[in-house]
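All protein chains but one are shown at their positions in the complex.
Chain lettering (A, B and C) follows the sequence in which the chains are written, and residue indices restart at 1 in each chain.
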Amino acid sequence: MKLKVGILGATGMVGQRFIEQLNDHPWFKIEALCASERSAGKKYSEAANWYLESRIPDEIADMTVEKIDPAVSDRLDFVFSAIPSDIAKDIEGGFAKHIPVFSNTATYRMDEDIPLAIPEVNPDHLNLVNVQKENRGWEGFIVTNPNCTTIGFITPLKPIMDAFGIDWVNLATMQALSGAGYAGVPSMAIIDNVIPFIKNEEEKAELEGLKILGQLRDNKIKFADFDVFASCNRVMVRNGHTEAVFVRTQEDFRIEDVKEEFSSFKGEPQKLNLPTAPEQPVIVMGEEDRPQPALDRDLGDGMSISVGRIRKKKEKLLKFTCLSHNTIRGAAGASVLNAELARAMKLI
Amino acid sequence: MKLKVGILGATGMVGQRFIEQLNDHPWFKIEALCASERSAGKKYSEAANWYLESRIPDEIADMTVEKIDPAVSDRLDFVFSAIPSDIAKDIEGGFAKHIPVFSNTATYRMDEDIPLAIPEVNPDHLNLVNVQKENRGWEGFIVTNPNCTTIGFITPLKPIMDAFGIDWVNLATMQALSGAGYAGVPSMAIIDNVIPFIKNEEEKAELEGLKILGQLRDNKIKFADFDVFASCNRVMVRNGHTEAVFVRTQEDFRIEDVKEEFSSFKGEPQKLNLPTAPEQPVIVMGEEDRPQPALDRDLGDGMSISVGRIRKKKEKLLKFTCLSHNTIRGAAGASVLNAELARAMKLI
Amino acid sequence: MKLKVGILGATGMVGQRFIEQLNDHPWFKIEALCASERSAGKKYSEAANWYLESRIPDEIADMTVEKIDPAVSDRLDFVFSAIPSDIAKDIEGGFAKHIPVFSNTATYRMDEDIPLAIPEVNPDHLNLVNVQKENRGWEGFIVTNPNCTTIGFITPLKPIMDAFGIDWVNLATMQALSGAGYAGVPSMAIIDNVIPFIKNEEEKAELEGLKILGQLRDNKIKFADFDVFASCNRVMVRNGHTEAVFVRTQEDFRIEDVKEEFSSFKGEPQKLNLPTAPEQPVIVMGEEDRPQPALDRDLGDGMSISVGRIRKKKEKLLKFTCLSHNTIRGAAGASVLNAELARAMKLI
Partner (left out) sequence: MKLKVGILGATGMVGQRFIEQLNDHPWFKIEALCASERSAGKKYSEAANWYLESRIPDEIADMTVEKIDPAVSDRLDFVFSAIPSDIAKDIEGGFAKHIPVFSNTATYRMDEDIPLAIPEVNPDHLNLVNVQKENRGWEGFIVTNPNCTTIGFITPLKPIMDAFGIDWVNLATMQALSGAGYAGVPSMAIIDNVIPFIKNEEEKAELEGLKILGQLRDNKIKFADFDVFASCNRVMVRNGHTEAVFVRTQEDFRIEDVKEEFSSFKGEPQKLNLPTAPEQPVIVMGEEDRPQPALDRDLGDGMSISVGRIRKKKEKLLKFTCLSHNTIRGAAGASVLNAELARAMKLI
């Protein structure tokens, strides 16, 4: 028996990726597609302007879009959320009173009793949901996944931190257009151009990772203790965030060891063989001019992060470039993997 | 009486920018256009595929392209060179036996008796030409300008170094297509893509600046003593290199002071009022989403470097984004300004 | 004494081009910048997100934006309008009660007493304003310029029609992003893509030209009598509409004669030497791979239309490709030239 799930914000870019990720999913079945009043009542294929290269699954195309209302919870085991952060406080909270919410939205991420999780990195943080339910008197709970930029560089930093420790990180990103939503970046703004600013993005990239890489002790997360300094830039790429990462480690390292740490890195999703877990969370590219978004964003069905340009400047000074699919590994796919992990942990 | 100049490599992308920069120049007059055997003997307008938005100046269009031969020196006061680095050793050396060479090519840049100069940053290094002439027995000399990436971030670093000192620099670039020459980057390689690799570019960016920011003492340059670690990336932009610069300073700073150092920075070209010197070498952008190549690359007729996104993470930790026109300030314009400075210093 | 003009819709893409075209204009002076309630009361530099490569003229930057209200007419000699067509009926009509309106908006274009004019093509149609004033009891009047697509191919068709007659025209366009306004085309919609549809564009392109090429007799326009069939497409270009034009002529022609008709074509603006009239309205490109938007859109300061790929398939069957700057010759520049012509005709 598959679990019945709803998607909040089903017509947007990330909502569409949720549908794609859940198509033929062995554990989960889409039961409700929820969106704004404007879309409610329409057939999904009419309400949504489908942006993906894949086709709308037939059984989804004919479903009727519903408005976003916690009453829908009665028919569902849990929901995924891809709603705008300014309306998420009440809506996600409203749903969590009844059923679990796996959210791609920023609103609750930094709350201290809310897990902000990457299954390969901090699976144990999911246990916060028990405290959370008690704190808030909810029957359900909220589990969040990080911002698309954060997940891209924090995942490969995990094995580096474990092996060598981290003193500081400088990060410069070249981010895809889809991260701003379908109509987020006008073509006139980006043709023959780079935009060195994405609202709130540097702040998120600098903060979220420290929670994720933090230690869960006595139901509290002790944040990781190093500085991240970020420069976030928008470039003319459809999908795939490319990130240059400079790291000062605590112990010295050899390049070969760094490559080995990346390549051999596995987490719970791989051990548990979760349905959408990539075989390798981090893939080291052999070529000197990779990773490239056009060629590598779909590795591991968009769930692997590719890494290259690994260089050592001097003792303890490391640089690499990583690439992740921002609307799969960086959004819908991250949330689905969180739900799969929660299922394996019997939290749902 | 204007000085008579030749352009070596006159038909290429940088060669065309030389022609544009020298059009109606008050001190210099183009007397010879030299290019490969394939072009020699043709009218310039037939030999060159003109890539710029400006028109070919009429008197240039009808000039006959000559082959690159030091014998041309007889008719010239000096030459500009934009020839490929693999053939520059002999050719530039051959010309320098007779007349001065202002070169945009990498070949001689790191030789210890060759000035690698940005007029606003290290004008005194031009005095190396006297040692050079003696060392090499040349009647002429070679003055080089840095790689387009180097000049973009080293220029704004000069006032920072003078005011606060520098411990280290991390650099991530988003570089324009024109930097690779007209046919350097196939469209298939870059559409919907970022390429995180430019051959030899990180090495140049990490090394050249230390010479430029070094001290000339007893006819030797003592290199600046800090590490630059660079990640060089190609993006879908016609002209204009955008660079994210992370700096650890030696003294602490206030953001306002950094802005003031940038804005008030002037060098010899400004003091001497050289013909192509921009009023401001470094311009601080007021908007949070600038500089942008499409909007700001032509500031100061392509000779100003625009700076924005100035942030402080914590004590002594600075970040900014700078933008420079890579084929003007980063190539032909840099070389012309070097020649103007040399003229003002009575070296030519 | 310069005439005092207002710009309706001053903050948008075409409004900005109006400001650019009127900067240092010898006959006209901007006296009022009018825009939506949201912008009214702000300094122009704060109200407008300036999109052009040129800088905002200093004296414009500090002007206060006013709301769009016919009461402004008291201070003005006439206005230019670049407001959305859905609000133009009342607003342009409201202004025309008092003063002349030169409008880039579609609303009034096809009204039978409203001139739809290209100064080089149908300058006599401006005389309709007298009938119009009488018909409508207005003290002012409305003169419109055509859609950006229309002006691009109808201008070069004028000398062809005069020389050889026209039986039919098939038109396929590749239109720039700026034609849809700054935020009109999301980058996600057009990266690595062509969109074969622009709302209402084919209809305008098929109809407007027949009025423009029509005969004014007894205060009525007899439309030109041939079919235009259009396919309008959006491509990844910032500015400049490229149009492939297939024409069946009534008389046979020689290629050389077609080129000569294009090159020698001059209209009233050239004869009267109007301030923004290009020396050549139509320029024949010599190279087989031109015109190209990136290289040729700014010819004649954006007011010339460049033509190339002129081929004859067989008797009476002609094809050429033309390029025009869609926000200059195709919008603001067209309107300003209409006003200049009206001034020369002493209509204002």
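Here is the rule we go by: contacts are C-beta pairs under 8 Å (C-beta built on N, C-alpha and C of every residue); 3 or more make two chains touch, one makes a residue touch a chain.
Predicted, not measured: the structure shown is a model, and the values here were computed from it.
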Omitted-chain contact residue, chosen from B:79, B:174, B:236 or B:332: B:236
Candidate in contact with the missing chain, chosen from C:3, C:244, C:272 or C:345: C:244
For the chain not shown, which residue from C:217, C:254 or C:314 touches it across the whole complex? C:314
Of B:26, B:137 or B:186, the residue touching the omitted chain is B:186
Go through chain B and note every residue touching the omitted chain. 13, 51, 177-178, 182-192, 236-238
Footprint of the hidden chain on chain A, which residues? 53, 191-192, 294-295, 298
Can you name the residues of chain C that touch the chain not displayed here? 170, 172, 174, 191-197, 202, 206, 227, 229, 231, 233, 235-238, 242, 244, 246, 288-295, 308-309, 311, 313-314, 317, 319, 321
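As a working rule, only the chains that are shown with their structure count from here on.
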Separation of the C-alpha centres, chain A versus chain C, in whole Å, is 48
Can you pull out the residues of chain C that are in contact with at least two other chains? 191-192
